[in-house]
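Once you've had a glance at the structure underneath, I'll fire off some questions.
Left out: one protein chain. Kept in place: all the others.
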Amino acid sequence: MYSEKVMDHFQNPRNVGEIKNADGIGEVGNPRCGDIMKMYLKIENETIVDVKFKTFGCGSAIASSSMATEMIKGKTIEEAMNITNKSVAGALDGLPPIKMHCSVLAEQAIKSALLDYSKKNNVPIEGLEDFDPTEDPHDHH
Amino acid sequence: MYSEKVMDHFQNPRNVGEIKNADGIGEVGNPRCGDIMKMYLKIENETIVDVKFKTFGCGSAIASSSMATEMIKGKTIEEAMNITNKSVAGALDGLPPIKMHCSVLAEQAIKSALLDYSKKNNVPIEGLEDFDPTEDPHDHH
Amino acid sequence: MKKLVYMDNSATTPVKQEVLDEMLPYFNIKYGNPSSIYSLGSHSRTAVETSREKIGSTINAKGKEIFFTAGGTEADNWAIKGVAYANKEKGNHIITSKIEHHGILHTCEYLEKQGFEITYLDVDEYGVIDLNQLKESITEKTILISIMFANNEIGTIQPIKEIGKIAKENGVYFHTDAVQAIGHIKIDVDELNIDMLSMAAHKFYGPKGIGALYIRQGVKIDSLITGGAQERNRRAGTENVPGIVGMGKAIELAYENLDEKNEKLIYLREKLIKGIFDNIDYVRLNGHPTNRLPGNVNICFEFIEGESLLLSLDMEGIAGSSGSACTSGTLDPSHVLLSIGLPHEIAHGSLRLSLGDFNTEDEVNYVVEKLIGIVARLRAMSPLYEKVKEVR
Partner (left out) sequence: MKKLVYMDNSATTPVKQEVLDEMLPYFNIKYGNPSSIYSLGSHSRTAVETSREKIGSTINAKGKEIFFTAGGTEADNWAIKGVAYANKEKGNHIITSKIEHHGILHTCEYLEKQGFEITYLDVDEYGVIDLNQLKESITEKTILISIMFANNEIGTIQPIKEIGKIAKENGVYFHTDAVQAIGHIKIDVDELNIDMLSMAAHKFYGPKGIGALYIRQGVKIDSLITGGAQERNRRAGTENVPGIVGMGKAIELAYENLDEKNEKLIYLREKLIKGIFDNIDYVRLNGHPTNRLPGNVNICFEFIEGESLLLSLDMEGIAGSSGSACTSGTLDPSHVLLSIGLPHEIAHGSLRLSLGDFNTEDEVNYVVEKLIGIVARLRAMSPLYEKVKEVR
C-alpha cells in the first residue's frame, strides 16, 4: 500500500518532539477524524532553524509530518511557504489516493505554525492572508 | 443417479423386440415428451406366455419397460393387473423422483396391451374399465 | 478411475496443472485477506490486482473495468438486473435472444414480473439472430441489449461486431454473455463495442466458483451484492483469492498459441462430424456449419433419446451432454434446439460433444466407433425406428 519512503518515515520519523519556547506552534486536524498534527518552529532571521512535530494519526500522517519537517528545516520562511501537499506527497514517492488528505494536513500544519509566528511577532507572511487552518483536509482527496 | 438394478436393466434389457401376431399390443407415451413404450403380449389361457417391448426414451424408461416385462412374464392377467408403477419402481430399487413417470408409463403400457387383448377377444378384464391409456404420466411425478 | 474420454468441455474443464500450482500458495501460505493492511494482506491484494490486469488486457479493457464474481451466472444476473434497476428512469425495455443461457433468460423473466419488458429475438436455423429484427425492436425505452457471444449448446457465434455497432448507434448498452467464448476466441471490447461481458473461469481450465463481469467505465449499473468495499465498492464479499489467481493464470494460458490450439480443435471437430455422418444415417448437425466454437459438435440422432445415449456412452467411458428433456430436469427439450426449429422428438435425441485441449485424434476415432454401435443398439430398441424401416 505505502511506498518504502513512507514506511521509512513512519518507522523512523525525523524531528519528533516539542520545542520549548517555540517561535511558532501550529496544530491542525481533529481527533474525531483520527488525525492531529502539531508543529513547533524555531525561527531565526527568517529562517527555520529547528522544527519538531507530534502527530496522532495513521501511518501516512506520521510520515507526512516527518517529511514536511525535513523539507522545511534550514529553509527560509518564503521557501517553506512554497511547500505544498503535492510536494510532500511527491517527496514520499506518492500516497494512496485516500491518504492525500494527510499531506494536506502537513501543509496546513506548516502554515499554521508560520501564522502563529507571524501573529506573535507581527511579521506579515506573504501567502498566509487567506489561510484557514480549520479547512477540512478531506475535501482535498 | 440410478440404482444398479436400473443400470443393469438399461444395459441388458430383457425381452426387447416384437411378437409377430401378438395377442395384445399397447403403445403409450409421446415422442414430443421423449418417451414411447410399445408392449407386445402373447396370451394363452389367461396367462402371459410371452412379452416383448420396444422403447424410445431415457435410461429409466428402458429399464422400467424391461423390468415390467420380467414382472408379468408367465403371470396371469389378474396378476399382471396388480403390477403398479410403484411395484415396477420398487423392483428397480427405486427411481429418482423426476423419473417416476417412466414407471407409470410401464404400468400404462401393460394395461394398454391388455386392453387391446380384451377388446380383440372380447374378454372383459377387471380393473380396466376406467383405464385411459392417454393419461399424462408426468402428472404422477 | 477407468479410461475417460472427456468431451464435455463446454460443461466444465479440468483445472490445468500450471493454474493449480499458482493457486496453491493462496490457500494456506499467502492466505491473508486482501483488505488487510499488513504484509500478508497486501500479498493477496497484489495477486488479485495482477489477475485483474491480466484479464483486462486480454480483452483490451482496463484492469479496473474487471469485477470478480462467483461465476458466469452471477455476472449475467448482475449485468441484467444491475442495468435494469439503475436505468429504470430511462426505460424498461431489454432486448435479448431466445437462445440465451438460463442465467440470462430466467433473470429476464424475473424482471418481467417486476414490470420490465423483454424482447426475445428469434434465431434462424443455425441459431443466428436477425440484425434487422434487432434494429426494429429498439425503442425509446430500450436500455439494454444482451446477446450471447457463442451458444453453449450449438456453438453458434453471433455477429457481435454488428450488434455492438447497432447498440452504439442507438445509445443502448450492450452486454454479451461470453462464458463460452472467452479463452477460446479473441475478443476486443473496444473493437466490438461491448459495454459489459460475462465470463467464468471453469470453461477455460480455471477453477469453478470464480468469474468476472467486465463493465466499461461509465456504465450505470447497480450492485447485485452489497456490503463491504471490495471490488471498488461494486461487489461485496471477501475475495476468492485462489480462484482469482487461478482465473488470471488460466486466461493467460488460454490465449497462448490460441490459433494453433483452435486449428487442432477444428481439425478434430470436423473429423468427428465426418466420422458420424459417414457411418450413421438419420443424423443432423445443429448450429452453424462453420461459424461455430472450435470445439463444439452438436448432432441429433433421430429415433433415440439423448439420455440413454449419454448413459451408453458413459459405459464406454465417454462423457458428453444432451439437450434432451431428461437431462435438463424439465419436460421440454432444450429451448435452443426448439428455437432453431427442431421438432421435439428430434431435439430429444441431441448429443453435444465439446472438444478441449486434452482431446486427441485417437479419442475421436474411439468415440465414432462406439457411437456406431450404441446408436444401432438403441435404434433396434426404438419403436420409432421400426416405423421408419417399415416405410422404407
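By written order: A, B and C. Residues from 1 in each chain.
We take it that a contact is a pair of C-beta atoms (placed from the backbone, for glycine too) under 8 Å apart; a residue touches a chain by one contact, two chains touch by 3 or more.
This is a predicted model, so every value here is computed, not measured.
Chemist: From the list A:Thr55, A:Asn85 or A:Ser118, which touches the chain that is not on show?
Modeler: The single option touching the absent chain is A:Thr55.
Chemist: List every residue of chain A that touches the chain not included in the displayed model.
Modeler: Considering the whole complex, chain A reaches the absent chain at 2, 7, 10-11, 13, 16, 18, 27, 31-38, 54-59, 61-62, 98-99, 138.
Chemist: For chain C, enumerate the residues touching the unshown chain of the complex.
Modeler: Answer for chain C: residues 1, 4, 6, 8, 11-17, 20, 27-29, 31-33, 35-41, 69-74, 76-77, 101-104, 106-107, 109-110, 200, 202, 207-210, 223-229, 236-243, 307, 310-311, 313-314, 318-321, 327-330 touch the chain left out.
Going forward, only the chains that are shown with their structure count from here on.
Chemist: What is the distance, in whole Å, between the centres of chain A and chain C, each centre taken as the mean of its C-alpha atoms?
Modeler: 56
Chemist: Return the distance between the CA-based centres of chain A and chain B, expressed in whole Å.
Modeler: 91
Chemist: So what's the Cα centroid distance for chain B and chain C, whole Å?
Modeler: About 40 Å separates the centre of chain B from that of chain C.
Chemist: On chain C, where are the residues touching two or more other chains?
Modeler: none
Chemist: Note the residues in chain A that touch 2 or more other chains, in rising order.
Modeler: Residue numbers touching two or more other chains: none in chain A.
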